[in-house]
Every structure is written in C-alpha cells, then in structure tokens.
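Heads up, one of the protein chains got dropped from this complex, but the rest are sitting where they should.
For clarity, chains are labelled A and B in written order, and residue numbers in each chain start from 1.
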Amino acid sequence: MATAETTRKSRWRVLLSRAAVPLLAIFTALLVSAGVLLIQGTNPITAYLALGEGAFGSQTAIIETLIKTAPFILAGLGIALAFRGGLFNIGVQGQLFMGSVFAVWVGYSVELPAILHIPLALLAGMVGGGLWAAIPGILKARNGAHEVITTIMLNFIASIVINWSISPGGPLRAPRTVVPETLPVLESARLPALIADTRLHAGVIVALIAAFVVYWLLWRTVSGFEIRTVGANPSAARYAGINVGRNIVLTMVLSGALAGLGGGIQVLGLEPYNFTIGFNVGLGFDSIAVAVLGGIHPFGVVLAAFLFGAMDAGSRLMQLRTKVPIDIVSITQGLILAFVAANLIIRQLYRIRAEAEEGPVSLSELWGGEG
Amino acid sequence: MDTVFFVGILGLALVKATPIAFGAMSGLMCERSGVINIAIEGMMLMGAMMAFLGSVAFDNLTGGGLPPTASLIFGLISAMLGAGLIALLHAVLSIHYKVDQIISGTVINLLAIGITNFVANAYIDPNGIAGVGVFPVISIPILSKIPFIGPIFFDHAPLVYLMLIMVALLQYALFKTPWGLRTRAVGEHPRAADTVGINVNRRRYINVTLGGLLAGLGGAFLVLESVGRFQKLMTNGRGFIALAALIFGKWTSVGALGSALLFGLSEALGVRLQLGDINELQALVLLIGLGLLLLALAFAALKLIRRGADKRSNRKIGVIAFAGLAMIAAALFVNWPPIDIPVQFLGLLPYVATVLVLAGFVGRAIPPAAIGRPYEKA
Partner (left out) sequence: MSEPVIRLSGVSKHFPGVLANDKVDFELAAGEIHALLGENGAGKTTLMNVVYGLYAQDEGKIYINGREVEIDDPNDALAQGIGMVHQHFMLVPVMTVTENLMLGHETTRGPRLGLLADLDEKKVAEEVKQLGEVHGLAINPDALVQDLSVGAQQRVEIVKALYRGADVLILDEPTAVLTPQEAEELFRVMRSLIAEGKSIIFITHKLKEVLEIADRITVLRDGKVAGITTPSETNESELAAMMVGREVILQVEKGPPHPGEPVLRVEDLQVKDLREQMVVRGVSFEVRAGEILGIAGVQGNGQAQLVEAITGLAPVEDGNVFVDGKDITNLKPRAVTESGIAHVPEDRHKHGLVLGYPIDENLMLQTYYLPPFSKRTFIQPKAVRENAETLVKEYDVRTPSISTLAGSLSGGNQQKVIVARELSRDIRLLIANQPTRGLDVGSIEYIHSRIVAKRDEGVGVLLVSSELDEIMGLADRIAVIYAGEILAMMPASEATKERLGLLMAGVQEEPAEN
C-alpha cells in the first residue's frame, strides 16, 4: 500500500521526467533552427547570442521580456484551460481582439478614479473575450459544431468587424487621425508602472495572479473538477451527473475571458494606450505552442510563456545585428510545438522511458460530435 | 440587372470556388481514410509559395527560353511536391508518432506560416519581381459558345477544368473502385480492413500524401490564377473554409463542390460589390438565393449518383431549391432600397456561412466512424 512518503517521492520523479521532454524539445528545436540559419548564411551562435542579449542583456531587455511574457501567459492559460475541458480554443486571437476593444472602449468612455477604472476596464476585457468565446461554445454544446473551425472563423470575423470599426466612418474611430485607431485610454484606466518610468506595467502581476487562480480553479474547486472530467471523459461526466453542455460553454467563456484579459492588459499597459491595426497578430497561434509546451498546466504555461516572451523580445536585436528575419523565431516555436506534441520523437532520440501521464481526452475524439 | 453581369458573377464564383474545392478534396482524401486534416490551410500556403518559387526558379534556370506556360507547369509541380511533403509530415506525426491529429494539424499550420513568412521576408522582394504571370484562359471550342452556360463553365484557366475533372474522378473512385472501398473501410472500421489483409497505415500514409498534392494544386491556383505572385498568408482561411465545405458536402467531392460554389459565390459577390456593380442589399439576397439553388443542385446530383442517402433528402432538396429560386426572383424583380452595407461586411460572408454550416443549421453531418484515432494492431 502506498504511503504518503512514496507518493511524494514518485511525484517528484514524475515531475522531473515531465520536464525532461519539453526541455529537450526546446534544445532540439534550437538545434534545427541553427541548421536553418546556417543554410541561410548566418552564424547561429551570433544570432542566438543576440537573441539572448536582446532578452536579458539589460534592464530594458528584461522589462521587454516580461512585457511580452504577460499576454502569452494569459492567452496560454486560456488555451490550457480549454484543453483541460476537452476543447481546442484556437479563437484566442479573436477573443483577445474583442477583449482589447472592450477594454479600450471602457477606458476612454467613462470617468472614474483609477482604483475603480482599471478593474472595470480589465473586467470589460474579460467580458469581451468571454462573450466572443461563448458563441462557439454554445454552438458546440447545442449543435456539436467543432470548435476548431468555428473559432478560427470567428477570428476572421472579429478582425473584419474590428477593422471596420476603426476605419474611417467606423464607430470606434478616433477623430482626426490618419491611421485607423481608437481614442487612447484615459489616464485613470492605465495600468500603473511597476518600476517608475519604465514600460513594466502591472499587467505582468495580473498575469501571474491569473495563473494561480486558474490552478486553484481546476484542481481545488468543484467547477474545476467538472471541467476536467468533461475533458477527460464526457460520457463518464454525464453519468456522474455533470451537465456537459453547460460545462462546455463555461469552459469556453472562461478561456475567452482569459484571452480577453490578455488583450486588455496590452491596451491598458502599453503606449500608445489605444487599439490599432496590426495589433498583436499571431499571438493566438503562438499561445497554442505555449500551452502545449507548458504541459497544459498553469505553472508550466508561465514558464513556457517566459521562454516565448524572451524569444520575441530578443528577436528584434537579433534581426538588427544579423539581418535574420524574425520569422525564424516563429519557425523555432513551431518546431518546439512539434517536438513536444510528438514527444515520442524526443523520447526516441534521447532514450527516455514514458511515464503514464494524466492528460485531457484526445481532442480528436470529439470531432464527430458528442464523445 | 443583365445576363452579362449574371454570367460574370457565376463564372467568377467558379473560379473562386476552385481553390476551396481542391482544399476540400484534399481533406476528403485524409478524412475518408480516418485522419483528421485541419492543416489544409498550411498545405495550401506551402503550395502557393512553392508554385511561385518553382516557376521563378525554372524561369531563371532556363533563361526565359521556353514558353511561359512551361515554368508555370513547373511551378505547379513544385507546389504539389511542397504540399505533399508537408502532408507527409502530418501523416508521420499522426500515424507513426500517434500525435493527436488536431495538434499535428496545428503544428503543420504553424510551421507552414513560419516557413512561408520567413522565405517571403528573406527572399521575395515585394516590389521586385513582376510576378510569374498566370495560366492563360482556355476556351473550350464549341461548348463555350453555348448561351449562358458556355461562358460560365467552359471559359476558364486549365486548373479550373482540372478541378472539375478531379471532382468527378474522386467521386467515382471513392464509391466504385477497390481503392475507394478500401479507403472507406480504413476510415470506418480499420480493424475490419486489417483482418482482411489491408495495410491500414500504409493506405493512410498514401492517401494523406495524395491529399497534400491536391491541396498544393489549390494553393498553386491562388498564385498562378490571378495575382501571379506570392503574398504572405494569402490563403486567408480558405483551408478552413475548405474543411467546412467538405463537412457540409457530407464527405463527398460532389457535395464539397456544391459547398465550395456557395463560398466562391460569396467571395465573387464581395469582389463585384467593391467595384460598385450592384446595390448591396440586392446583392445579399441574390447571393443567398443563388447559393441555395446551387446547393440543391449539388445534393440532387449526389443523390442520383449515390444510393443510400437519407430518406428525407428529396423533400429537403426541393425546399432548398424552391427557396433559392424564390430569392433569386425577389432579387431580380423587387426594387431594393439602397441600404449601405459596409463593403467589408461582404467579406464576412464566407466565414459566417462556414459557421452557419457547421452549426448544423443545414443538416447534421456524420464523419467516417474511425476518424481521429490512430490505428494500433494490438
């Protein structure tokens, strides 16, 4: 019979073996990308050093890394939460946009003291993202529409609608500007700086708090248990008396709210405190890699987000120094995802034995409707 | 509204539908074999890029001595190879490494986006190369002169004809040949196929790769049909729309063509609207009406070819057709007030249509039974 002692020891071992694969995946991906750089004619070491320096080489660099990490954390949490619920929410991009727009609008439309205005604006972000995610959630729960495609379509729809709203004649367009953008958020709604006169804004703290909240929600509350059970085995969940449809919608809404919050901290925390075209595109897909790399666990997501944030922050210096297009970072991130997902490759390469792992149900099983 | 306009729109719809149809057929090859393919987008993107690079490379290599069509054909082949390779990667990840097929598809999409953006930024000067030109339009001698139908169907770039031929070929092959029988068995009940000696995984590998070739054709079409150059992310979601078309078409190529025409029509109307040809609201009604009619035709064709469709389909087809005709009539003969729908909103149509289709507002769809599960012998 297992004692508490052996359970704790084996938990550490499991944790270690779980960390091995992602770490090796990162390493292997960097190796492959180095190969690509060599072919392209760049010295990979110079490039990676520049990357590292751009991410950690100075206070400004570290601040940039942290700033870029924060939205990754939130979007990654959103995706991880959805995964745990058995759903693949690729709509984080659109939900993020919606969150940003809602946050911006509350940011410049009402006048409140900062202590009320900031939470309200952040809440608006969550509402925006949550509502946008509710649509595919309801369609899945009631009609069995697979969320992979519906969320991607809603991404496009969000882009188009928002672009229209900030283009000439649109309802959110700031008057007398040349570029399509909204009015800036009022002073009272802007996230305070953590270190005076720097770009480091409180959104980073918000993101970290969110990670704890999500952990607590999933493993320490009844709701979280229900969400996870629906993700692990929807039929058994039904038998256990859980309302599967309601949980699908709840999961999507929470997931979207996290993404919306991610969008919110971007507009409330960074200059020029408004919403404009080309804003945070691509965050959505990259966050998938963050979530999977982080083992779909809130704490892992934070670590993975940090890595991706660092890579993004450092890529500009890398491009400056070595003329390598920053897309090499995307390729590396894609490779990381590939290697983590196909962890068998890593295991075979480095001869690691597989441990039985807890994981959400295969998303593919829900392709044809109810499991 | 005159016939020329009508004919023009329908012809354009067929053109716009072509890449979607290729994408849907790509999905068909995979999904009928039991492998989910959400990477059609990535495969098409790779195909588009390779089509451009291939033709440019060929042109440079041969110094422009050969007729331009030759480099275009080389571009086509490169597209198929590029997309095929990436499809093979999807196959390896999901069949051999048993990665969840949706994740595997996402990985492919991410990689494709990363690679094509990288190459575009590194090697393709947006203002430099004038483009590789496009395939010439081929008018089929007698048929294209038939009033009304002629210009719609028989006055197109060769890839459009290829697509139509593939649709017919695939429909036949899937239901009337050993290949089709085995493919369907592998997708519905792979263990049963295994017990009669069919190599399930090999069939899946081959079909997925062939699907990649088709997606490559779709991507190539985007480059070699209208713009003649590659632009970053030029697929713009078509791969996912193709997937919706496949689902809506009940995993048959004829059905997928019908759905693709619907999506192509929405795109065509959007284009025409930007040119100021028609009053917005009228366009909307016309689109919906035409779409419904096309849908009904596609389903009717499907029913003729394939026995075993559900019993309520006759009535359903009739209703759809009637609704379609009614709306077309309304569009043409009612005096519509000029309501201003923002131009961008018509670009929404394909995406909204996809969501509606998937929400099952137009009928539930049942995928191949064994889809999404890696096959294990034990």
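Operating definition for what follows: a contact is a pair of C-beta atoms (placed from the backbone, for glycine too) under 8 Å apart; a residue touches a chain by one contact, two chains touch by 3 or more.
Computed from a predicted model, the values in this text were never measured in an experiment.
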| field | Contacts of the hidden chain among displayed chains | value | A, B
| So which of B:A173, B:V227 or B:L356 would be touching the chain we can't see? | B:A173
| Who touches the missing chain here, B:A193, B:A300 or B:I371? | B:A193
| Positions on chain A where the hidden chain makes contact | 1-2, 6-7, 10, 219-225, 229, 232-233, 235-241, 243, 356, 358-361
| Missing-chain contacts mapped onto chain B | 173, 176-179, 181-182, 184-185, 188-189, 191-199, 308, 369, 377-378
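By definition in this document, only the chains that are shown with their structure count from here on.
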| query | chain A to chain B: how many Å between their CA centres? | reply | 31
| Which of the residues in chain A come into contact with chain B in the complex? | 40, 88, 90, 139, 143-146, 148-150, 152-154, 156-157, 160-161, 163-164, 167, 285-286, 288-289, 292, 325, 327-328, 330-331, 333-335, 337-338, 341-342, 344-345, 362-365, 367-369
| field | Sites on chain B touched by chain A in the complex | value | 36, 38, 93, 97-104, 106-107, 109-111, 113-115, 117-118, 121-122, 236-237, 240, 243-244, 342, 344-345, 347-348, 351-352, 354-355, 358-361, 364, 366-367, 369, 371-373
